[in-house]
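Of the protein chains in this complex, all but one are displayed in their positions.
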Amino acid sequence: MSRREPPRTEEGLYVLHDLRSVDWDAWRGAGERDQEAAIEEGIAYLQDHADVEEGDTAVFSVLGHKADLLILHLRPTLAELDAAEREFEKCALAEFTDRASSYLSVTEASGYTEAAADYFDPDAEADPGLQRYMDSRIHPELPETEFVSFYPMSKRRDPEYNWYDLPFEERRELMEAHGDIGRDYAGKVTQIISGSVGMDDHEWGVTLFADEMTDIKHLLYEMRFDPSSSKYAEFGRFYTGRRFAPSDLDAFLAG
Amino acid sequence: MSRREPPRTEEGLYVLHDLRSVDWDAWRGAGERDQEAAIEEGIAYLQDHADVEEGDTAVFSVLGHKADLLILHLRPTLAELDAAEREFEKCALAEFTDRASSYLSVTEASGYTEAAADYFDPDAEADPGLQRYMDSRIHPELPETEFVSFYPMSKRRDPEYNWYDLPFEERRELMEAHGDIGRDYAGKVTQIISGSVGMDDHEWGVTLFADEMTDIKHLLYEMRFDPSSSKYAEFGRFYTGRRFAPSDLDAFLAG
Amino acid sequence: MSRREPPRTEEGLYVLHDLRSVDWDAWRGAGERDQEAAIEEGIAYLQDHADVEEGDTAVFSVLGHKADLLILHLRPTLAELDAAEREFEKCALAEFTDRASSYLSVTEASGYTEAAADYFDPDAEADPGLQRYMDSRIHPELPETEFVSFYPMSKRRDPEYNWYDLPFEERRELMEAHGDIGRDYAGKVTQIISGSVGMDDHEWGVTLFADEMTDIKHLLYEMRFDPSSSKYAEFGRFYTGRRFAPSDLDAFLAG
Amino acid sequence: MSRREPPRTEEGLYVLHDLRSVDWDAWRGAGERDQEAAIEEGIAYLQDHADVEEGDTAVFSVLGHKADLLILHLRPTLAELDAAEREFEKCALAEFTDRASSYLSVTEASGYTEAAADYFDPDAEADPGLQRYMDSRIHPELPETEFVSFYPMSKRRDPEYNWYDLPFEERRELMEAHGDIGRDYAGKVTQIISGSVGMDDHEWGVTLFADEMTDIKHLLYEMRFDPSSSKYAEFGRFYTGRRFAPSDLDAFLAG
Partner (left out) sequence: MSRREPPRTEEGLYVLHDLRSVDWDAWRGAGERDQEAAIEEGIAYLQDHADVEEGDTAVFSVLGHKADLLILHLRPTLAELDAAEREFEKCALAEFTDRASSYLSVTEASGYTEAAADYFDPDAEADPGLQRYMDSRIHPELPETEFVSFYPMSKRRDPEYNWYDLPFEERRELMEAHGDIGRDYAGKVTQIISGSVGMDDHEWGVTLFADEMTDIKHLLYEMRFDPSSSKYAEFGRFYTGRRFAPSDLDAFLAG
């Protein structure tokens, strides 16, 4: 029983998916002044946190009963993420929300592909293009699309489908083939992959951005027939959101 | 480990199964005026949303403790669905309800059958009958039956029962055989199939309509002996509802 | 991969196991008048619903934290069951209860045994004894025993233990052998079997009645060594109740 | 597929593990008089129930968030257990507790060992020593140790590890070997085994008593390497408690 070779990984920004439910009963029952204060402070919180020097913050309306708001934070340190989460509780909007769920992770690039392997090789010549590509993965810009899909996932460790017991080369091929599907959706679907081993209940968070929700659906359905997913993926809950500008918080809360 | 061929799919209307519990304690404790306002606004909400240009909204009384109301929305865009969900919170009826569950999906037709394959083939001659059939699947009318059964489901990805690792042809045969059972119940049970990969926790939502609940029971029991279900289906929770006209909301709330 | 032959089934009365918790804090805090009204209306609800023309209603004290009351309704239509559930919310007793769980099903007789096969055969001669037996299964009288055990269950669909992939004849033999164990407890334990495919989260509800709880324990323990259970059964939660007359509701609530 | 032979069992006292959380916020907020009444009535409840003619009642402080109090009742009839549970709700202490969990079972001796087989054999000569041993298992005295560990468990029914599909003789050997480990801890760890088939969600409740918690840990860790556990056991949640005298309820509540 020998140990398998892990890929090298590099991490960039810490990520918090902060999912909150609106307490609509409290909202309806609130006076106009309290509502105004909540909107004002809520917009200020969202705008100030989007204006950080490094990283970003965005807000989404979440469909269904699992949550109403997804506040997505990216920060260079866990300390800043911790602060961003707790600062929300200071603002008057917090009074009208409950925490529904969350996910903690850190943007990750891994050295499975040959190009990526070079990136992690201290003896390889520096390749500016590769450097830019890896950097875009671990210091991503949040795309300005209308829709987002978020889910956490892990790789299976079952007797017949044990990702962590596959030889490195086999995993590399599976990852490359899986990436090929993603590339077919370039321009339609953008992804942020973040690792969470030791940080949260699954091993990765996947955040997909698109202007057509059906593009995300087609991409993931196609991937499900690929061995990386069909044999080795275990999915958590899926959250679907629709982005809105912080300044539209009042429209969101008006129902 | 090669990738399997996914079927083509076409999507139509976004679907939200919005399951709510009535806060009966609050209802009993409410004054007559508050009750009247809740009924009036609730009826207006349900009727206005049923009167949309494209799509539909219907309401059902749900049996058992899992929920009391199922509000079923179909809309051409996710934005409209998002609005329909949040608009409910503006109406006085919302004060007497809690969100119990929900399911987000989009009506789907897939290209497994030979006929359907033609539909997705850009070189095939247009077939108006097929076009009407496919259209009826992705732009369905809500049948006016008394009962509804709703459940989400996924296909298994286990070593011995791995739907996503079956060759396309085998899946096609299984789907056709499965469809044959459904056809035996034509006129008794009507179905709406909606896909939710990337949108919610299972892969499909199944909504069945009938005037006799036992017809749905017989259909699903028969299907359970078919390999599509017996080997490859994983079911979520089942919800049973009884349709009522929005104008009967007062009778529903009277107990 | 061929479809297996399902058994014929016949359905009789719709069944709701309505499990409720008493809000003892509210009860202790209530004035004598409110308590009296709750008892009076609660008794009236239970007696009126037991007095229906077709079907029955009984009430049980449930042991442990999962619930305090089991109200068991049998009705010829889902509409009447739906009404019975919601009518409870009108009565003052409801104010002191929360819904803890529930199960929806319909009494079922299936055509596995040879005798039963005759029953479903339109060409077979009518057999009054068989007719009475089948009728007793789908239009059961609630036995007047002190104890009840209720649990939902499904048959497994795993690669090695797949009930739905067994040939009809094998299932028939398993069902007959299983029934034999039950017959050894005739006079001690009475059962109501109700199907719930498409109606609730498991496939059947099993309700067992006895004057000695250990008789139910012995019966089910013996069954667990029978392949029908040891290989093919998946059980939900178990609820143990003690019947009381509606008129003893005050004694139940006195603690 | 033949039925396996079940062991004979004999039952003695019905057992309720009643796990409750203290509502510390309510407790801190209560006036001195209300606290005194709660303590007085709580002590009276615990002492009166410990003083029953047959059976016993003991109370433990539970570590961690799962519960604060374990009230353990043993009674000759389910009716008395039902009464004991509901009588608690009458006492002022109940106002400061919520029900966190519970487990219902009945003390059980089974005829796996040869000696025990004799006990169940109507033709065997009466053996007073055996009689006393079996009686001590089904009418146990609660040991006066400081610590308790409680957990429910079932035997597996999986294709490769199916307890209920093993021949009787094999199960007998496994049970004897398992019992041998327990005997090595005689004087250190005392156990009460109670069956719950048909009564609660698992098949048995195991309650272990010791003055050193690490003795329980060592015993169970050793057992985990024994096939009875390593292959055939499925465990529920574990609760760890520390016994206190009813008269020390005030010290318990003082924090």
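We just call them A, B, C and D in the order they show up, numbering each chain from 1.
Note that in this section contacts are C-beta pairs under 8 Å (C-beta built on N, C-alpha and C of every residue); 3 or more make two chains touch, one makes a residue touch a chain.
All figures in this text were calculated on a predicted structure; none of them were measured in a lab.
J.: Tell me which residue among A:E54, A:E87 or A:E144 touches the hidden chain in the full complex.
T.: Touches the omitted chain: A:E87.
J.: Of the listed residues A:E95, A:E146, A:E170 or A:D248, which contacts the missing chain in the full complex?
T.: If we include the chain that is not displayed, A:E95 is the one touching it.
J.: Footprint of the hidden chain on chain D, which residues?
T.: Listed in rising order, the touching residues are 22, 24-25, 27-28, 61, 63-66, 146-147, 149, 151, 158, 160-161, 170, 174, 177, 181, 208, 213-214, 216-222, 224-227, 229-231, 233, 237-238, 240, 242, 252, 254-255.
J.: Residues on chain A that touch the omitted chain in the whole complex?
T.: 1-6, 9, 11, 14, 16, 18-19, 78-79, 81-82, 85-90, 94-95, 99-104, 106, 157, 159, 162, 164-165, 195-201, 203
Rule of thumb we're sticking to: only the chains that are shown with their structure count from here on.
J.: Over half shared or under half: which fits the residue numbers at the contact of copies chain B and chain C, same or different?
T.: different
J.: Using the average of all C-alpha atoms in each chain as its centre, how far is it in Å between chain B and chain C?
T.: Centre-to-centre distance between chain B and chain C: 28 Å.
J.: How far is the middle of chain A from the middle of chain C, if each middle is the mean of its Cα atoms, in Å?
T.: Each chain reduced to its C-alpha mean, chain A and chain C end up 46 Å apart.
J.: Counting only residues that touch at least two other chains, what does the list for chain C look like?
T.: none
J.: Line, ring, star, complete or other: which one describes how these chains touch?
T.: Looks like a simple chain-to-chain line, open at both ends.
J.: So, with touch as defined above, which chain pairs make the list?
T.: Taking the chains two at a time, the touching pairs are A-B, B-C, C-D.
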